[in-house]
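Below: one structure in structure tokens.
A single protein chain has been removed from this complex, and every other one stays in its place.
Going by the order they are written in, the chains are A, B and C; count residues from 1 in each one.
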Amino acid sequence: MTVDSSAARKPRRSAAGKAGTTGTPSTTRTAAKKSTEPELVQLLTPEGKRVRIAKNARNAKNAEYARYVADITPEELRGLYRDMVLTRRFDAEATALQRQGELGLWASLLGQEAAQIGSGRATRPDDYVFPTYREHGVAWCRGVDPTKLLGMFRGVNHGGWDPNGNNFHLYTIVIGSQTLHATGYAMGVAMDGADSAVIAYFGDGASSQGDVAESFTFAAVYNAPVVFFCQNNQWAISEPTEKQTRVPLYQRAQGYGFPGVRVDGNDVLACLAVTRWALERARNGEGPTLVEAYTYRMGAHTTSDDPTRYRHDDERAAWEAKDPILRLRRYLEASNHADEGFFAELEAESEALGKRVREVVRAMPDPDTFAIFENVYADGHALVDEERAQFAAYQASFADAEGV
Amino acid sequence: MTVDSSAARKPRRSAAGKAGTTGTPSTTRTAAKKSTEPELVQLLTPEGKRVRIAKNARNAKNAEYARYVADITPEELRGLYRDMVLTRRFDAEATALQRQGELGLWASLLGQEAAQIGSGRATRPDDYVFPTYREHGVAWCRGVDPTKLLGMFRGVNHGGWDPNGNNFHLYTIVIGSQTLHATGYAMGVAMDGADSAVIAYFGDGASSQGDVAESFTFAAVYNAPVVFFCQNNQWAISEPTEKQTRVPLYQRAQGYGFPGVRVDGNDVLACLAVTRWALERARNGEGPTLVEAYTYRMGAHTTSDDPTRYRHDDERAAWEAKDPILRLRRYLEASNHADEGFFAELEAESEALGKRVREVVRAMPDPDTFAIFENVYADGHALVDEERAQFAAYQASFADAEGV
Amino acid sequence: MAAETMATKNMPLAKAINESLRRALEADPKVVVMGEDVGKLGGVFRVTDGLQKDFGESRVIDTPLAESGIVGTAIGLALRGYRPVLEIQFDGFVFPAYDQIVTQLAKMHARSLGKVKLPVVIRIPYGGGIGAVEHHSESPEALFAHVPGLKVVSPSDASDAYWMMQQAIQSDDPVIYFEPKRRYWDKAEVNTEAIPDPLHKARVVREGTDLTLVAYGPMVKLCQEAAAAAAEEGRSLEVLDLRSVSPLDFDSIQTSVEKTRRLVVVHEAPVFFGSGAEIAARITERCFYHLEAPVLRVGGYHAPYPPARLEESYLPDLDRVLDAVDRALAY
Partner (left out) sequence: MAAETMATKNMPLAKAINESLRRALEADPKVVVMGEDVGKLGGVFRVTDGLQKDFGESRVIDTPLAESGIVGTAIGLALRGYRPVLEIQFDGFVFPAYDQIVTQLAKMHARSLGKVKLPVVIRIPYGGGIGAVEHHSESPEALFAHVPGLKVVSPSDASDAYWMMQQAIQSDDPVIYFEPKRRYWDKAEVNTEAIPDPLHKARVVREGTDLTLVAYGPMVKLCQEAAAAAAEEGRSLEVLDLRSVSPLDFDSIQTSVEKTRRLVVVHEAPVFFGSGAEIAARITERCFYHLEAPVLRVGGYHAPYPPARLEESYLPDLDRVLDAVDRALAY
């Protein structure tokens, strides 16, 4: 049957479900590539080894990107490691705070640290970032105080930081919308003659939204300096990526006229390199790029979710072997780029961060109720004024009553 | 500047606007193909010569499709010719009727006869067609009485035929919407285990709508038996196709995991062949296909439009040399597949059709005013009943007044 | 409490919808359930729990993450003879599908001069009160009621949830079925062999003489509580559960108001251009000489639904309803 398989479509003449049996491929016909084992850019193996950049067939692609991190220093590598560790720690703390009732909800990035830190560290301060709701690691790279991210999950605001403070837009919950905002912003950057770039994050699920397709079209037509960074974490809540596409997502770009590349999303070096390349393209006036970071959501979709209902533990186990943090740690250790002191210090820093996050959240006050009426309009609106006044009178009536 | 060119983006380092100068292409990276002279499937040259199906590089693609029309008879060829001539005649008549004030608007298919007749004749009675608002030729192939198409343009209805009468859906004005209806219908066909296919028409402009992208995603994921037939007539009202895409549209399919092919939309044989192939794929359970029929809107967008504001006459002149009807006539004549009697008879038939269309339209009555309240709901709605009654009373009050 | 017969079960509202969907899937092979995460997961609120397991992936369909695609393909399925029941995951996510709903789903029956019917049900968990993040607590019903061609309903308890879903699926018209998400866990007796009220008929859920409170969905319970509280102060409030927002059962409201002569409408959606406006306008027209006070409205403010920590102040509550009652009675 169509929806799960085509085997049930009896009257069909030839073997059902086999693509390409009618006719033969040709130059004008663009045949679908079968999605088998993902072919991806990787610079650091799961075992923590730098991938050889010899120009053989299998690794040629890596070489091209490797040059974007060719001169990376041990200090920078330790910095990436630190970013990932602190991000994971922050994320775990937030999950715990949700369990304790301090947050209403939390969307964990566990497992996606490399994709976020690698791409986030590739950005320049004047670049602009449009996140989804899970980009805590990117926020970290942008210098957004992590405690600011918690307000919306605690329910005290819908986004507690100034987007222009760090060129990091608010989290966007309506799936895919932000890719158009990013594209428009990038059009504006180009109109200004600036050489900044814009990066839009979205998920594998989001790739199905019409808005994302429209953003590809606008970005291509206007040659906008925007990088579409898709974290394919294999799941859109309970739906595996096969419910969104039957070919690898990075290939989507080709049909819109710009390059797409799949990168190992658990390899922070590869993510850094590929994103640098894509951002450079943007700065150079070469237009948009799609980066698909192939990664895994190791936790639940959010704290409200129960992944045991739709996926097996062994899947997670397999991905744990590719853990982005462990991988870099192995490399740092094997190459003597970090000593025990570094790890110990980081552990302490991590603890301190956790403590600060806990304290800040617990002290986070509820907003004043009149905040309901604030910022609905920039220039005011008579009805809001009227309702605010009525509300004030109504509130006062209790005070009066209590005062009696 | 981004919107027209990137030359103004001064701070950029490298040559602006040149795609692909950063890094080099690779296997994982899907590079954009440059749109130069369109590479398309053609079986009949503009001069009316059958394209040799020798398997050399340039023509290999044609050979694959040629077999879908290999056994076409002279009678069938005359049939295609007749379809195109009568469709064009009908279209011209409708344009004239608009000028005479009998229609409020008309959307002419002039120039697109081959794309429509070729694809329309490829369908089977049990297939289902979802048109835009310009598929008068397809309607003809489906057996819809052409005069039925005129109701909505006259303003007496929003669609005057029974979609299930000929498996030809109503014209859809909201650009792109019908591609999702087609996909859903195709999902239903597959669920029923039937081997019918569905074909959705849309334009080059429509390709930008999110709905069209979503229909590609659904069709691919559910392997729905649907053919997406895009008539790229070079213009979306005043906007050339470059405002919608920077690569040929047929390539769009690849990123969604199904084949796309560009066919000479002014070659009725090639359109027939390619659509047969695509429909056969659908029937065989091989899922969706995108066909881009490369053609030209020789008239105005609609009778309200003034194309001289945005395009040059010489463009039209160039396309006139590729006229789909002339092309087939040349072939018919050169191959002695039709004699003067045939052409004369067709001319008479054409006249008769014109006459009938004129007569039917002029006699087309205005709908009863109470039609406003009909068919709003299938099961009725209290408010509609109430308003209908009020309206009746209100109408009656005039009758009373006049009656006095 | 009525004794449980074989046909009567006590169950939460979410479960009642689940049972109703199950019954529809069993009864009619053309019924299909579609949406994001409705399959293995059973929906984020578990309303479709177990259905895919029992009816298969072709009847209970996990869709791509694209609401316009969900509604648009459902229209196509309906044209093919299917009766799709769609889930929109949360109120705030129906808007990508709004074009398909307003320009296609609502109009296609009329456009075809009645030749095609689109029996599509769109389930939307709506309303606030569950402490959720942005876009998860809205009440957009007015945006559908204004659109000719759509029917809009909202049950307030498990029994109505069960039966109104049966009726919505049987209807040959598109029905937007708003589920009061904060009442999902409220239990009630559901008699699966009852003869249900007509889908679009309001029901008096408490009789009274001094003032009429009308509500639907999540606010019915609140109005019942308000009526109980008012009773303690010696005021007799009648409570009407509208059940349907389009059509609105003005006859039932009129009957009540002709008796009580005062009307307060309560909903979560912003008051401005909300259901209360239409009810106030039409009832004032119908009952001009009966009304002792203007129709008063209690609802959301003209502001985006606030963060969770403020929702209590944004939403109608007992005090605000009683305050409106006091004001109406003061005329």
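Criterion: contacts are C-beta pairs under 8 Å (C-beta built on N, C-alpha and C of every residue); 3 or more make two chains touch, one makes a residue touch a chain.
This is a predicted model, so every value here is computed, not measured.
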Displayed partners of the chain not shown (whole complex): A, B, C
Absent-chain contact - pick from A:L40, A:A186 or A:A338: A:A186
Contacting the left-out chain in the complete assembly, out of A:N157, A:N233 or A:S350: A:N157
Of A:K61, A:H169 or A:R252, the one touching the omitted chain in the full complex: A:H169
Missing-chain contacts mapped onto chain A: 157-160, 162-164, 169-170, 172, 174, 177, 179-189, 191-192, 210-211, 214-215, 217-218, 221, 374-379, 381-384
Residues of chain C (touch criterion as defined above) contacting the omitted chain: 92, 95-96, 98-99, 102-103, 106-107, 110-111, 134-135, 142-143, 145-146, 148-149, 246, 269-270, 272-278, 280-282, 284-285, 288, 293-297, 301-304, 331
Hidden partner interface residues of chain B, rising order: 1-4, 8, 104-105, 151-158, 173-175, 205-206, 208-211, 236-239, 243-244, 304-305, 309-310, 366-367, 369, 371-373, 376, 381, 383-384, 387, 391, 394, 397-398
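Here, only the chains that are shown with their structure count from here on.
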Furthest chain, CA centroid comparison against chain C: B
Where chain A and chain C are represented by their mean Cα positions, the distance between them in whole Å: 36
In chain C, residues with contacts to at least two other chains: 58, 63-64, 66, 68-69, 96
Per-residue overlap in chain B, given as positions that touch at least 2 other chains: 186-187, 191, 210-211, 214, 217, 221
